[in-house]
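Below is one structure, written out as structure tokens; comments come after it.
Missing here is one protein chain; the remaining ones are kept as they sit in the complex.
Each chain gets a letter, A, B and C, in the order it is written, and its residues are counted from 1.
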Amino acid sequence: MLKGLSRAGLGEIGSDERFIALAAEYGFQTVDIDAKGLIDRNGLEGARKLLADNGVTIGSIGLSVEWRASEEKFRDGLAKLAEDAAAAAALGCRNCCTYILPATDYKAAHFTVLATRRLRTCAQILGAYGIRLGLEFVGPHHLRTAWANPFLWTMHETLDWIDAIGEPNVGLLFDAYHWYTNGHTLADIEALTPDQIVHVHINDAPNVAVEDVLDNGRIYPGEGVIDLAGFLKALNAIGYRGSVTQEILSKEAPAADAATLLARSKAGYDKVYQAAGLV
Amino acid sequence: MLKGLSRAGLGEIGSDERFIALAAEYGFQTVDIDAKGLIDRNGLEGARKLLADNGVTIGSIGLSVEWRASEEKFRDGLAKLAEDAAAAAALGCRNCCTYILPATDYKAAHFTVLATRRLRTCAQILGAYGIRLGLEFVGPHHLRTAWANPFLWTMHETLDWIDAIGEPNVGLLFDAYHWYTNGHTLADIEALTPDQIVHVHINDAPNVAVEDVLDNGRIYPGEGVIDLAGFLKALNAIGYRGSVTQEILSKEAPAADAATLLARSKAGYDKVYQAAGLV
Amino acid sequence: MLKGLSRAGLGEIGSDERFIALAAEYGFQTVDIDAKGLIDRNGLEGARKLLADNGVTIGSIGLSVEWRASEEKFRDGLAKLAEDAAAAAALGCRNCCTYILPATDYKAAHFTVLATRRLRTCAQILGAYGIRLGLEFVGPHHLRTAWANPFLWTMHETLDWIDAIGEPNVGLLFDAYHWYTNGHTLADIEALTPDQIVHVHINDAPNVAVEDVLDNGRIYPGEGVIDLAGFLKALNAIGYRGSVTQEILSKEAPAADAATLLARSKAGYDKVYQAAGLV
Partner (left out) sequence: MLKGLSRAGLGEIGSDERFIALAAEYGFQTVDIDAKGLIDRNGLEGARKLLADNGVTIGSIGLSVEWRASEEKFRDGLAKLAEDAAAAAALGCRNCCTYILPATDYKAAHFTVLATRRLRTCAQILGAYGIRLGLEFVGPHHLRTAWANPFLWTMHETLDWIDAIGEPNVGLLFDAYHWYTNGHTLADIEALTPDQIVHVHINDAPNVAVEDVLDNGRIYPGEGVIDLAGFLKALNAIGYRGSVTQEILSKEAPAADAATLLARSKAGYDKVYQAAGLV
């Protein structure tokens, strides 16, 4: 499994070009960045060279389409989605991800219907370029009541939703934090096949009651209470071979400089990968 | 548009064979019955002859699959669905319908996801036989709170659901009672194309506040306050040419004998068709 | 049914803006033009005003995606397809069409597989904007052997293909010339529902053996041997209400000026609409 980085948890790390160089310097193999932006600034060959020279690939792009609001906004994003997908494919990235808020101010059944159709359309456009769509279920309890009506937040609900969307290229973005806050188990991971997982996020949780864990209270891998060794071991055992990407959402931006934060991230990965027997 | 009958509102009318004969006698052109049962009892040729001799066709069969409960029950019904569809197709019927309760005891988003996938599977099986699936939205206000969580009840929500199901052979079962209790307008009908309508139900509502109209308080066409002339005119204007089938749900079974009830139904149809200029 | 024009048969008619004005002047109600180009040149409001001032709408846009060649070319067109669809939708046009050559230099089965998937993707993107995709089967016999391997050319084959594509928003572009050269009948039209027809082309054929009719040997409606009165009558009878658009493909561009050709087209429409009892 590849060690990956997103910007979340690295403070002010600067341009994507610098992000790529620093990720490589600290031993990471993938970065989550905007493929189209990289090509726009560097040209296709320049972007390919930049990644190749640093020995880094793109773990996942983010879904730029706004699928949670009006139909007009949704449609407005589809041409760009095709361009995003073309850019990702041109750089060898096969993954695009979005997250699912566990509650909604819309009437839940009607929003489900609209979102099912919209995410299917996104998956179809991505699929034309060989890109998969990863859906991230979001576990922290406080978010379940942060909007008027409950939506979907467990792994099993999300797998059911993926069935309802019905496209072959849709799977999970599997985040350790949401696995933990949902109270899911190692057996839940072991019941998956690797193709059900598009992308993985890793991070850790403080030692508080699971019901009180805050979405923006995440800490670095290996510094908290989540069984990340078991998490990684199980993912590896079922045959997952993609990125395991750090995502640390916190209330305030980390104060340290990028080098310090990267070193801390690297130490966290080394610790949990070793604990999982993955070295 | 064809004049059609269901059993609802006709009291103890007896076997389907008798129902067919009586429908024909009172000038109706379609009946909603179980196609497979008719063939099982009469053989395919016998069933065809019975319908042909009476000049009657089948308006719609009912969806026998239980899609609102457990996965096991759902699956248990799929083989029979294929047989139902084969029987309907063999008798020239292209329609199969089910109704949507406007509330559910399940978590709404998750139930939506499951039901979307299940109804898609039903539509796919029916589609293999050239049969369409009609979804009936249900308008009476009291039912919206009869179960714990709100589901879908308007025409527009149901059209959005049909988009989410995503199969070419799914449309509306359009019931005058639910059109009325939702406060929908003639313009709402005029905005449809005929292929969006699989089947039509007709009945009337008593002169009470629309919020107080009860699902099982339906009366015969032309005896209440629904603008059935406008309803029929609009359906005809957009090009709908299928059945308009009576469905009178009432708290207690009607006391009169079948002949009286059929005569009353016929009088109701004559009145509203005439008012709509359809004679 | 709306009287429509394409550029084919009108010689050098100039800009789309002039085409719209001339179409209106000669009593036509729709034009087949590039919606995105019209907006690019006139702005959205300008394009809307231009159409409204002339009492003209867009009958259909053309499918700009290259679905018959390499995968790379296919993908390259998808972002523009989303923009084309957005533009068409913004101008109230719901139709996008492409034609099917009746033979191919590719291995037929493999090309069918690729084209099925590609046209499905196109339909999915169009469907996100409420646009339908019309597939035009092409009948002239000489084209069936113009490439190495036979493909699809009849209405029934094309309807089967539409089933295989499997999206709700795909139908026929129904061209009188291809109906005639296939030897299809009025009963073939009468067996359709209006939603199976996205768009209609009209033109006429010279009095030669049907096997010798050339694709680029088309003449003006009413000047040849096709039973256009029956054709129009049948389309109207099944409830088709969209455009009937002239398309005259000829070996050499017509020599006359636009005014002469428009007057000739208008006379042809008047004749065949009258013969069909549509005035």
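In this section, a contact is a pair of C-beta atoms (placed from the backbone, for glycine too) under 8 Å apart; a residue touches a chain by one contact, two chains touch by 3 or more.
On a predicted model such as this, the values are computed, not experimentally measured, just so you know.
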Contact with the hidden chain (one of A:193, A:216 or A:260): A:193
Chain not shown: contacting residue from B:63, B:125 or B:276: B:125
Sole residue of C:69, C:113, C:208 or C:259 that reaches the chain not shown, by the stated touch rule: C:113
Of C:37, C:166, C:206 or C:254, the residue in touch with the unshown chain: C:166
Touch residues of chain C, complete complex, unshown partner: 107-114, 116-117, 120, 149-152, 157, 160-161, 163-164, 166
Residue ranges of chain B at the interface with the undisplayed chain: 74-76, 78-83, 86, 89, 121, 124-125, 127-129
Chain A residues that touch the omitted chain in the full complex: 166-168, 193-195, 239, 241
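One rule holds in what follows: only the chains that are shown with their structure count from here on.
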Which two chains share the largest set of C-beta contact pairs: A-B
Copy-to-copy rotation for chain B and chain C - C-alpha atoms, rounded to a multiple of 5°: 180
Touching two or more other chains - residue numbers and ranges from chain A: none
